[in-house]
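With one protein chain held back, the other chains of the complex are shown just where they sit.
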């Protein structure tokens, strides 16, 4: 049984932008010899989320559009009284969707569906550099 | 320390139908000798979710009804420009709720509340056959 903690960084545009990180995550799994276990994906920070979707151009637009209707940028957030940085909506969206995801793997392969990609959703109201932790537990 | 990956299948009706899978999951835990650890439940595919609820007839109706108000089927989803399959809402609901859940167990028992069941919520717009991965890690 081994535990391997790796990380990678990427730049995003914010605005609940949807970024496909399946390739980076799969590469990390492929570099190690683990066959059976699980992979934890965790985004550091409180204005971004990790989940899965079918990564295609339509849903890349639908996810931010639906989030803008549910938790709009133009709303009176008390968070602005604290910092005045105008990203109260980013925080609430991130808390709702969550910062982490655990995916099982077996025979060295992630058990995702064919049209199921791992995505980072960056809710902040400006471009950000993000750190993603990928932790493998298995044998 | 052992890792055991199992799976089971079930048929659903879609429409954010709520299905209690606690029995199947508990049966898998009971078949193995693990006493202490965690159990990962993961649904393969990008239009379904796993979470917990009190499984009773009222909430089985409330969950799809609230989701229909928040993320309605009748909305202009760009996903339809890609596939024309009318299930843009299913994808967005699934990404928001997430495909996986991890539950601790101790002395061979899942540490769920008495009125806390593990549920699959199938958001697709048609009946589906679903595969659920159950992965035990423990000793």
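By written order: A and B. Residues from 1 in each chain.
Rule of thumb we're sticking to: contacts are C-beta pairs under 8 Å (C-beta built on N, C-alpha and C of every residue); 3 or more make two chains touch, one makes a residue touch a chain.
These numbers were taken from a predicted model, which means no experiment stands behind them.
The residue touching the chain not shown here, chosen from B:26, B:53, B:82 or B:131, is B:53. By the touch definition given at the top, subunit B reaches the unshown chain through residues 1, 36-38, 51-54, 56-59, 61-63, 65-66, 70, 96-98, 101-104, 106, 111-113, 115-117, 119, 121, 137-139. In the full complex, the hidden chain is touched by subunit A at residues 1, 3, 5, 40, 42, 44-46, 70-71, 75, 77-83, 88, 91-92, 94-96, 98-100, 102, 133, 135, 137.
Basically, only the chains that are shown with their structure count from here on.
Taking the mean of the C-alpha atoms as each chain's centre, subunit A and subunit B sit 19 Å apart.
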